[in-house]
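Removed: one protein chain of the complex. Kept in place: all other protein chains.
Just so it is clear, A, B, C and D label the chains in written order, and each chain counts residues from 1 on its own.
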Amino acid sequence: MSWAWFHRFGSPPYFYRLATRWVPWLSWPAGVLIVGGLFGGLVIAPADYQQSDAYRILYVHAPTAWLSQMAYTLMAVAAAVGLVWRMKVASAVAAAAAPIGASFTAVSLVTGMLWGQPMWGTYWAWDPRLVFQLVLFFFFLGFIGLRSAIDDVSRADRAGAVLAIVGIVNVPIVHYSVTWWNSLHQAPSVLRAQGPSMPASMLVPLLMSFLGITLYFYAVLFYRTRAEILRRDRGAAWVRELLTGKGKTA
Amino acid sequence: MSRPASSLRAASLILQRDLTLAFRRPGEWLQPVAFFLIVTMLFPLALDPELSRLRALAPGALWVAALLSSVLALEFLFREDGRDGTLEQFALSGQSFAWLLLAKTASHWLLTGLPLAIAAPLAAVGLGAPASAIPGILVALLLGSVSLSLLGAIGAGLTLGIRRGGALLSLLVLPLAIPTLVFGARATAMAIQGEPAAAPLYLLAALTVFGITLAPLAAAAAVRISLE
Amino acid sequence: MSRPASSLRAASLILQRDLTLAFRRPGEWLQPVAFFLIVTMLFPLALDPELSRLRALAPGALWVAALLSSVLALEFLFREDGRDGTLEQFALSGQSFAWLLLAKTASHWLLTGLPLAIAAPLAAVGLGAPASAIPGILVALLLGSVSLSLLGAIGAGLTLGIRRGGALLSLLVLPLAIPTLVFGARATAMAIQGEPAAAPLYLLAALTVFGITLAPLAAAAAVRISLE
Amino acid sequence: MGLHLWRGERHVLNGLSLRLGAGEALQLLWPNGAGKTSLLRGVAGLLPIESGTVRWKGADTSTDYAAYCSDLAYLGHDLALKGDLTAAENLRYSVGLRRQIDAAAISGALQAVGLTAPHDELVRRLSAGQQRRVALARLALWDAQLWLLDEPAANLDAAGQAQVAEAIAAHLSRGGSALISTHQGLPLPAAFNRLSHSPQEFA
Partner (left out) sequence: MGLHLWRGERHVLNGLSLRLGAGEALQLLWPNGAGKTSLLRGVAGLLPIESGTVRWKGADTSTDYAAYCSDLAYLGHDLALKGDLTAAENLRYSVGLRRQIDAAAISGALQAVGLTAPHDELVRRLSAGQQRRVALARLALWDAQLWLLDEPAANLDAAGQAQVAEAIAAHLSRGGSALISTHQGLPLPAAFNRLSHSPQEFA
């Protein structure tokens, strides 16, 4: 087993070209799946016997909530790889992931609040799941704030990595908070050991929209990472070649 | 030979400069707001769940958080300009020192007090205040934050040269700020309960006017001593 | 030629040094306590008078004040040693850097956390807690303040080289401190209501142990990066 | 009469008395701790003087301090430059407090001190020596008659030191005066240059 692939990924020009190639391949299916999932969820799936149509916000809320945690994990792992192996591309991935993760977290919070009003009669409650999801949001903000407060890019990468690694403890807390404490928020009905407890007509659109939003996440991530790599390597020979040689790409 | 600068021009240069600096580092003036939002969030967390649904807590939580984040931000009012010698140059510029410091205080308020006043209604709604209370809360916090910045300028001047001035600064400013806190919280409580809050708001406004006239002079004296 | 110093000796020198420095300027370590007492006092002022007599508010007020004054004090944990080059010399001393920073954190706790834990029962009684609650509150705050110092060391290390790091520091540390706040406030509430508070105290102790093992390593990594 | 000045419990300047003519520079080569910084700050009015008076154009400076200030330029250890502004912006804001100034004058002054870095680079990214050059450009722009300089050549390489000396010489030739603390002694035109090696000389 060789580590060649690892080093190949670590090379900015290689990753740049890879990302350029992948962005369209991610974006199109993402669009199709999201449209399909929302159509299935908002039009085809039956109304819930308890919550009538309000539950349909689920098709946005649950995927963004799941993804916010995936985004944090990915960011922390990438930052850690950048810290330990001095892999600049990994640090760039982490830096690019943070704002996307923050937006997904914000969307999940807002949709949750909108859903909370009809369900619990209040937009917000001081409930563990909600609070720790908010904490996740603050970790994203802290990561972004810390990075922007340090002007030396490599120092910012490493300081951010320490913070991201420390914050990773929060991710399992968010997930298990409903099981550990008695919570207002409902217990997992999809991501649980016994398998999902949901009729297929609801589950399929949910999975479609989840997959679509995931692909969308990676598309944006690759896109932003590309820009981040260009910004960081703007002095390097390969970027100058890229800008002068094939002017259209940039 | 060279035409001297007018005092209005000098003040506007200071405002421009501080806003340019803030614009280059947006993270900095967002921090006191973030601090404010987090602190308001801490209260309900630290209380019994049933108690935390009490609307009546909102004014107290809001104002204590607003007061603390203003005080926290105050530390930066003169600190950097003091450290890098800029205040010395202000003192030697031939302009009225109190006037220049008033301009600095104004830019500090724009960058910390104003965002706070804007964020406060949001936080209040999160704590269960009705939407109808928003204008009252906004006005109370606008007035309150101006008077806190002015009072704070005196404390910031006094603690300028001091190592670990931050904690001392809060000790000096918090007692001074108690009237603002009391009237502000009362106005907010009345706004939340839907009563007209004019009386405490007038008192707040009076505090602010009083601050504008006296605080810059006191601050200038304090800073001058700290520069020695 | 020369005999190297043991790591125990090194840690005890750091403690001695910090205590000597604190002894020369007693004002400094009294400040966080004073801040704590003032903030607990602000709550009743900002609340409706009837509400403020509620004992149930005491845990919330105590813990929010304790958390804020620890965070405020944190800014000084590494700041000065960083600025005057002492931390650089720690890093080059050949001793384990994490160990030296643990010693610094310990002296910081002795000078800020311990006085806070001692003052808290007083403040609680002032807010209407019965005398029987004192031991529970004391233990909760002892454990809580240790874990806050440890968590805070990470944030203080990360924001070391940063201008206006204070507000960013709170932004980073407050979310980390939420479990401590929640368990601490719960233990305090139980102590005030006369129930046995063992369960939240165990959780607090677990947080503290977790902090002692991991925080110094993270703090050392953070400080090293900030020194560059 | 003499100037007396205390720092804490130390009587730093003990009945000192000195005068400086137009077009004249006085370099203080006093040893460490002799009170150079204290003297300069005392003359600028930043440190209170225990007894004695500082006179400028015959009048006690404390009677019309603002007028005295507009004739005065003080450059201390701290350069009063903002790291997050460019060199040109720094000059615009700090000179602008004292007099009206346009962009051309600023970039001229920056060129005159030989700042090689681009003028729109943030000052934070300049090295210690380059930052001193920016401060030197500001000094020239202030257009003051009395310069008080505390170790103006510290941290500067040989070329930088020559530039400082040149700037001061130009100032003297325009009829300005300068009181300078320094450890190396700057090469100024001999006719206008006085050196002092210890405060006793003025007792």
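Assorted remarks:
The rule is simple: a residue touches a chain if its C-beta (ideal position, glycine included) is under 8 Å from a C-beta of that chain, and two chains touch if they have at least 3 such contacts.
Bear in mind the structure is a predicted one, so any value in this text is a computation, not a measurement.
Across C:93, C:132 or C:213, the single residue that touches the chain missing here is C:93.
Where subunit D meets the missing chain, the touching residues are 8, 10, 30-33, 125-130, 151, 154-160, 183-184. Subunit C residues in contact with the hidden partner, per the touch definition given at the top, are 1-5, 9-10, 13-14, 16-17, 20-21, 24-25, 83-86, 88-96, 100, 227-228.
Rule of thumb we're sticking to: only the chains that are shown with their structure count from here on.
Chain pairs A-C and A-B differ in how many C-beta pairs they share in contact, with the greater number at A-C.
Averaged C-alpha coordinates put the centre of subunit A at 33 Å from the centre of subunit C. Taking the mean of the C-alpha atoms as each chain's centre, subunit B and subunit D sit 36 Å apart.
Of all residues in subunit B, those that touch two or more other chains are 25, 27-28, 31, 34, 38, 45. Multi-chain contact residues of subunit A (touching two or more other chains) are listed as 131, 138, 141, 145, 149.
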